[in-house]
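Yeah, one chain of the complex is gone here, protein chain that is, but the others are all in their spots.
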Amino acid sequence: MLIKSLIAVFLAAILTENYVLSKFLGICPFLGVSKKLNTAVGMSVAVTFVMVLATAVTFPIYMYILVPSGMEYLQTVLFILIIAGLVQLVEIVLKKYIPALYKSLGIYLPLITTNCAVLGVTMLVLQKVGPDYTYIHALVNAFGAGIGFLVAMVMFAGVRGRLENADIPKSLKGLPITLVAASLTSLSFLGFAGFVEKLIPLS
Amino acid sequence: MRKKISPKAIIIPTISLFLICLVVTAVLALTNSITADKIAENEAQSKQESMFSVLPAAASFEEIEPDVLYQGFDKDKKPVGYAISTSAQGYGGSVKVMTGIDSAGVIVGVDVFYNDDETPGLGKNTSNESFRAQYKGMNTKEDIVVSKDNTTGAAQEIDAVTSATISSRAVTKAVNEACRIYNEKAKEAK
Partner (left out) sequence: MAKRGYLKELTKGVVKENPVLCLVLGTCPTLAVTTSASNAIGMGIAATAVLICSNAVISALRKFIPDKVRIPAYITIIAGFVTVVQMLVKAFAPAINDSLGIFLPLIVVNCIILGRAEMFAGKNPVIPSILDGIGMGIGFTAALLLMGIIRELFGSGTVFGVQLLPVQILIFILPPGGFFVFGMLIMLANKLNTRAGKAVKTTPCAGCPLAESCSKRACSEDGKEAAENAD
């Protein structure tokens, strides 16, 4: 039963509650970094990593420190500082101990601090807490959100690759046609409605 | 190339950042003390409004189970039924429903007091009076089914909002859950 609910959470985060295409979070990197496939993948992996790490740290802090002391209003300030700190930490650790990984992922890390998808996921998982939704669900949700980001980025990189060779009217060149392409990509994801409930019936 | 970092270069930035954090926290604590009561009042009020709307005969409510089960009394302090708050997973998130059931076990009102995660124009239309009115008059003895899913010929069925089957199913599920709570707990409390 637990496995089922975890899979449902994971799939929903990618398909029906995609952070980029449905929730409109993480648009700046989505539009800016999806031009080439390898930068798209690199950014998405870094984002996923930070999302899971950030949720892992902020969730217990909120539940066991902020709520009992009645200081929920510190959520925004605390979370964004934690994320900024985590990103710095990850950058330092990568640079020192895994330089190869730093070379491929590290350059995206500073951008992730202002990525609204990361702050968004840390806050949104807390809104779902209930009898069927615990710490482990939050972590899986964060992971799913990152993978959803990856899927959107990779798909979009493919679309943009094709756009390079297309004959585009002058005024649509650059951002406008990119946004139209994004609108079509988002449209295709609307087709997943109801997919997760049918696949993983929980009741 | 390693640069020599003097202790001063670390301490001063740290202290100033710490001071800024301290001031910000103080300002937030101050604002919180000013607004916290009003915020709690707002939340309580919207729930109250919902309860009164689903059980119109009630003049006051008594909490039986916090956040879930409330017994309604008219102005002569006679019990007139229950307001039950339940939720179910909808299309974009949870859907929160308040169901009013009278002493005869008949549903007298349904209010969808949270469905902001549903699609505007589609799932959000489950808050419309025309959809919610369908539940009025149904009993708590049998489950309610969305007509689209009615494969067993169940007696109590409602029509989903067009193109919003998932949201409609969610509301129905929440109402059925309220009926279940009524059957289990409200009857005992009588």
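All chains are identified by letter, namely A and B, in their written order; residue positions are counted from 1 within each chain.
We take it that contacts are C-beta pairs under 8 Å (C-beta built on N, C-alpha and C of every residue); 3 or more make two chains touch, one makes a residue touch a chain.
Values in this document were obtained by computation on a predicted structure and should not be read as measured data.
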item: Among B:Val27, B:Ala133 or B:Ala154, residue touching the chain not depicted; value: B:Val27
item: Touch criterion as defined above, residue of A:Leu2, A:Ile136 or A:Leu190 at the omitted chain; value: A:Leu190
item: Residue touching the undisplayed chain, where the options are A:Phe10, A:Phe59, A:Tyr108 or A:Phe143; value: A:Tyr108
item: Residue ranges of chain A at the interface with the undisplayed chain; value: 21-28, 31-33, 35-36, 38-39, 43, 73-77, 80-81, 84-85, 103, 106-108, 110-111, 113-116, 119-120, 123-124, 127, 170-180, 182-184, 186-187, 190
item: Residues of chain B in contact with the chain not shown; value: 9, 12-14, 16-17, 20-21, 24, 27-28, 31-32, 35, 38-39, 42, 46, 116, 119-122
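We take it that only the chains that are shown with their structure count from here on.
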item: CA centroid of chain A to CA centroid of chain B, Å; value: 27
item: Chain B-touching residues of chain A, taken from the complex the two chains share; value: 16-17, 22, 71, 73-74, 77, 81, 127-128, 130, 193-194, 197, 203
item: Touching residues (chain side chain B, partner chain A) in the complex; value: 21, 24-25, 28-29, 31-32, 89, 91-94, 165-166, 173
